[in-house]
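Missing here is one protein chain; the remaining ones are kept as they sit in the complex.
Now for chain A:
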Amino acid sequence: MDILLSNVDWPEIGVASWDTLVMVGMSLLFSVLAGLPVGVLLFLTGKRQLLEQPVAYAVLSFVVNVLRSIPFIILLIVMIPFTVMLIGTSLGVAGAIPPLVAGGAPFFARLVETSLREVDRGIIEATQAMGANVRQIVFGALLPEALPGIIAGITVTAITLVSYAAMSGVIGGGGLGDLAIRFGYQRFQTDVMVITVALLVIFVQVLQMIGDRLVLYFSRK
């Protein structure tokens, strides 16, 4: 075992795993905080919806599409000046979070929009008929009804962020991706590569499992 994994520095693997966890956790949190309201607005301003606003929808949709169409590896580089301005550095765990949010939030916003569209229009109509205003319709009916879909969206976003976080290793982002690139790729230490990849796979599996359980728990259909 020791001979087979001779290059593996376990404490370092531990630190890198924790860093990945922090990057994914923090960027997921901010992606959800930013993406949820954007997703709700996308839905509400859309065609034949409660606050139909073609111009607002077009603008919002355009920004989301632009961010989503830039390959993440490019977004990482494009974001560097902005990241430095925002938190003082573009390196390490903290430096990786702004580009991760810039990649994750628009992705999640679209997933929120889609799951809100899945809510039966009749439920919106019934809530309107009860004398609800738009805020009450969103918080009282739309979000609770779309909750399983939104949780599934959070799961998919989290998994996307795991792979984005690994990519951020290329520009010095830290975490398991950084380890894989520095040791596995640049120093040809295949054992380190195998371990990091295995850990990422396990991480994704666990996330998916938790997500699926939560979706099941909140589904009343």
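We adopt the following convention: a residue touches a chain if its C-beta (ideal position, glycine included) is under 8 Å from a C-beta of that chain, and two chains touch if they have at least 3 such contacts; residues count from 1.
Here is the rule we go by: contacts and distances are computed from a predicted model.
Undergrad: Quick one: find the hidden chain's UniProt protein name among "Cell division ATP-binding protein FtsE", "Lipoprotein", "Fumarate reductase iron-sulfur subunit" or "NAD(P) transhydrogenase subunit beta".
TA: For the chain not displayed, UniProt's protein name is "Cell division ATP-binding protein FtsE".
Undergrad: One chain isn't shown here. Among A:7, A:53, A:114 or A:128, which residue touches it?
TA: Per the contact definition at the top, the residue touching the missing chain is A:128.
Undergrad: Taking the full complex into account, what residues of chain A touch the chain not shown?
TA: 120, 122-123, 125-133, 136, 140-141, 144-145, 147, 218, 220-221
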